[in-house]
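Chains shown are a subset, placed as in the full complex.
So that you can tell them apart, the chains are marked A and B in the order they are listed, and the count of residues begins at 1 in each.
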Amino acid sequence: MHNDRLSLDVIARHVDAKAGDYCALSDRIWAVPELAFEEYRAVVEQIAMLEREGFRITPKVGGMATAFVAEWGSGGPVVGILGEFDALPDLAQVSGLAEHKPTVTGAPGHGCGHNLLGAGSALAAVALKDALEAEGIAGTVRYYGCPAEESGSGKTFMARAGLFDDLAAAFCWHPSVVNEVQTTSSLACIQAYFRFRGRAAHAAAAPHVGRSALDAVELMNVGVNYMREHMPSDARVHYAITNTGGDAPNVVQAYAESLYLVRSPHLPDAERLFERVKKIAEGAALMTETSVSVQITDATSNVVPNKALQEAMYENMRRLGPPAFDESDVAFAEKLQKSAMTEEEILASVKPHDLSLKTKVLHDGVLAMPAREEVMMGTTDVGDVSWIVPTVQCHTACFAIGTPFHTWQLVTQGNLPAAHKAMAATAADVLRNPDLVARAKVELRERTGGRAYRCPIPDDVTPDDLRAKAA
Amino acid sequence: MHNDRLSLDVIARHVDAKAGDYCALSDRIWAVPELAFEEYRAVVEQIAMLEREGFRITPKVGGMATAFVAEWGSGGPVVGILGEFDALPDLAQVSGLAEHKPTVTGAPGHGCGHNLLGAGSALAAVALKDALEAEGIAGTVRYYGCPAEESGSGKTFMARAGLFDDLAAAFCWHPSVVNEVQTTSSLACIQAYFRFRGRAAHAAAAPHVGRSALDAVELMNVGVNYMREHMPSDARVHYAITNTGGDAPNVVQAYAESLYLVRSPHLPDAERLFERVKKIAEGAALMTETSVSVQITDATSNVVPNKALQEAMYENMRRLGPPAFDESDVAFAEKLQKSAMTEEEILASVKPHDLSLKTKVLHDGVLAMPAREEVMMGTTDVGDVSWIVPTVQCHTACFAIGTPFHTWQLVTQGNLPAAHKAMAATAADVLRNPDLVARAKVELRERTGGRAYRCPIPDDVTPDDLRAKAA
C-alpha cells in the first residue's frame, strides 16, 4: 500500500523550493571552516534555520557541544537524516581558483565537502517535512547534526547515547565525483595510543642504566610487522610514532608513544586483532623493562549495507537523473583537471566505478549497482548508525572527476548539487511504504546475525578525551 | 733553566688582584644566558674587558660570529687559554635557591657552569699577562673565546681554521664538584642526520603503493642494534628519531629522519664505525625502496691526554690547595644536598674519584692523579685542540658534591673559586720552562703516532649548517 502523495515529483518540488537557502548555508559554512568538535558556528547556523522551520532542537547531545538533534512531526515511522559539517586542518584555499592559494596559511578548509554534506542533508529533512505538512501525513523527520566525522567519531558517541534507537531508517549522502548509491561496507576501526615509560640515562656514559621507551615503540612495531603475515588479508594495521622521547641522541629515551589504527571488515575481528596488538605492546614492554599503557581514543563499527534501501534509493536516483551542470561548471572542471590533476589521480578517481569515465570531466549519469558487494578500505562513523538502524547512503557528483579528497583541489569547488533529492525521496519511501522498512529491518537482523549494537568506544572514553588529545 | 720570576706565588697574587672583576663578569654572563652560537652579549663583555687590558682582538674567527681570539705580548712561546660561555636550553633558575624555580619558564640557563668557565679563563689570561708585564718577560698570551661547546663544536671549527697551530700548549678548566687534574681521554664523535624519503599513500586503501620512510628509519635502527654485537665494547652508537613523518597513522610516511651519534675512543675507529652505520642506512633504504641522504652536522676528536702537562698542573694544584669556602658556602651546599639531591646522585658524583667524598658537601682537598688512564664516556671539542697542541685541563670544586650537571641544581650555585690560579700558573710554567713544552710535544707526537690533525667535520659543513639545523 503505497502513499502516492509522497511521490518523487512531490519531494523534488519541495527540495527545489528551498535549494537556494541551503546553498547559501553551505557557502557560509565553507567560508568559516571549523575543525572536529569545534563546529560552533556551523551548528548555530543550522539550528537557526531548522528552528525557523518548526523543528524542535535538542542541543549538545551525546556529551558533545556541537552535536544536536532537530525533530519535526509526530507519530508514524521516524526517519533520520544525518549531517556532517567539520573541516580539515591546513586546507584553506581561495574558492574557484585552479591553482593552490590558501586564504590563510595553515588554516582549516572543507577538503571533504562537509559544508555541502550538512546543508544538503538539512535541506532534505526540511523538504520532507514540507511534503508531510503539505499533504497532512503523519510522520517524524529527524535531522542529526553530527560533529567530528574526520576525527572523533561524533556519530559513535551519539549511537552510544541511544539517539538512533527508535529510527525506521537512516539516510546520508556524500559529495563525490560520481552519482551512485554506495553499496560498499567499510572497515571497523579501533584507534589507540600506546605509551611506554622507561628510565633515562646518559647514552654514552651509562646506557646500561637506561631503559629505552623508544626501543619499546620500535620493538612493538617490529612485532606488529611480523604479525602481518598471520592476520587476515583484508584487515589493516597502521601506526604513527607520535612521541619519540626527544631529539637528543645522548639521552636514553624515557618516554615514547605511538598511535595505532586497527581495522577489519567486521568489528569483532578488529577487536580480536586489537587484542593481539596489545599483546605485542606488552611483549615490547617486557623486552625492554618498560611499562606500557593503552588508551583507546576512537572506534567505529563497520557499515552494514542494506540492499532493500539501496535498491529503493537507486530507483529514485535513476529516475531523477544526474544533477545538471552548466557550461561554466564544465569549463572550470576542465581547467582544474588540466592544471591540477595527474593522469594517475583521474584513473584512481574512477577506477572503482567505470574506466569509461576517465575521459569525462563531470559525471553525467548514474552508476549501476554493482553485482558484488565490496569492502571500502576506509572507515566512517556512519558504520555505528548502520548497526542500529537500516542505513543507506548516496554519492552525488559535486566535483570534477579526478579530484582527490582532502586536498585544495576539492576545497576550491563549492557548488551545491540537486541530487540529495534522492535522499529525501528515499526517506519519503520509508514513510509511505511500511513494507520497505520491514524488509530493511529483516535484512539488518540477518546481516548482524542478530547481535545487538555494542559501542566500540570504551565507556570511560569521552569526546573530551579526544579533544584533549587533539589539543 | 727555570724562571723563578713567574713562580706560583707571583701568579697567584696577580689572580687575586683582579678576581673581583672577573667574578662580576661571570655573574653578568650567568644573568643573561645565551645558547650555542648566540653568545653575543658574553662576547661583547669579554672583548671589552680584554681590550682594556691591552689584548689585541680578532673577532668572528673560524666563520663564527661569537668566536674570537684575544692576544697579548710577542715573542717567546705562545700559550693558549680556552674559554667557553654558552648556556643550555630550558634551565633558567633563580640563583641561590634550594628549590626549582625558573626565572623565566623555558628560558636558557648556565647548567654547565660556562659562565665561570669563560670568566675564569679570561682572568687566568689577564693575570699571566700582568705577571709577564710586571716582570718584563717576553711571551705571548692568547685567550680563545670558544662558542658552542654544548652543541656545535666551536673549537673544532677554530681548529679547522688553523687557529691553534702555533701554540706551545693549551689550557682549560671546568667547574666541577672536586679539585683534580683531568687525566681521562674522551670519545671521538660523529653526529649525522639520516633522512629517508619514500612515497605517501592511504595506509588502508592503497598501502602497497606507499613506500614508508618511517619503516626505513626503524629498519636502520634494527640494523644498528644488530651491529652492536659486532662492534668494539668501548664504542657507542645512539640515536634519536627527529622526524617520524607525521602523527597520522592512516598515511604512509613519506619522510622520516633520525639523528645518530657515533663515538669511539679513537677518531679513526669512530669513522670506520660511522661507515658501517651508513651502510646500514643504505641497506634500510634498499629494503624499503626509499632514498636516504646523510648529513654530518658535528664531529669532534678524542682528547689526547698529556702526562707532562698534567704532572706540572697537579704540582701547582697541590701546592695551591683547594679553593676556600666560607661557612655560608657550606651551609647552602648542605641545604641543597638535603633538599635537592638523591643518595644516588651523590654517589654518582664521587664514584670515579673517591668514595670517601660521599660524606662531604664541598670538596676540601685535591684528588691524587690516578695510576691508570681511563676513557671518559663523553665528548668535548677540547679533543680537537689536544690533537694539535699539548693540552691540559683541571677541574675545580665550584658546586656541592652530588650536583648533577645540566640541572637547575647547578644553575643555582654561582660562586667563582680561586683555583683557576692553577691554570695560569701552569701556563706560566710553560713560559719559564722550555723543557716542559719539549717533553709535552714529544708525548703528543707519540700518542698521535705522528698523525697530523685532520678536522673530523667535512669541509662543506659550516657553523651555519648547525645553526640552521638547530633553528
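Just so it is clear, a residue touches a chain if its C-beta (ideal position, glycine included) is under 8 Å from a C-beta of that chain, and two chains touch if they have at least 3 such contacts.
Since the structure is predicted, the reported quantities are computational estimates derived from the model, not experimental observations.
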### Message
Considering just this structure file, the complete complex holds how many copies of the sequence, given 2 are shown?
### Response
4
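The criterion applied here is as follows: only the chains that are shown with their structure count from here on.
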### Query
Degrees of rotation, nearest 5, to put the Cα trace of chain A on chain B?
180
### Query
In whole angstrom, what separates the CA-based centres of chain A and chain B?
55
### Task
Would you mind writing out the residues of chain B in touch with chain A in their complex?
187, 191, 202-207, 214, 218, 221-222, 236, 238-242, 244-250, 252-253, 259-261, 263, 376-379
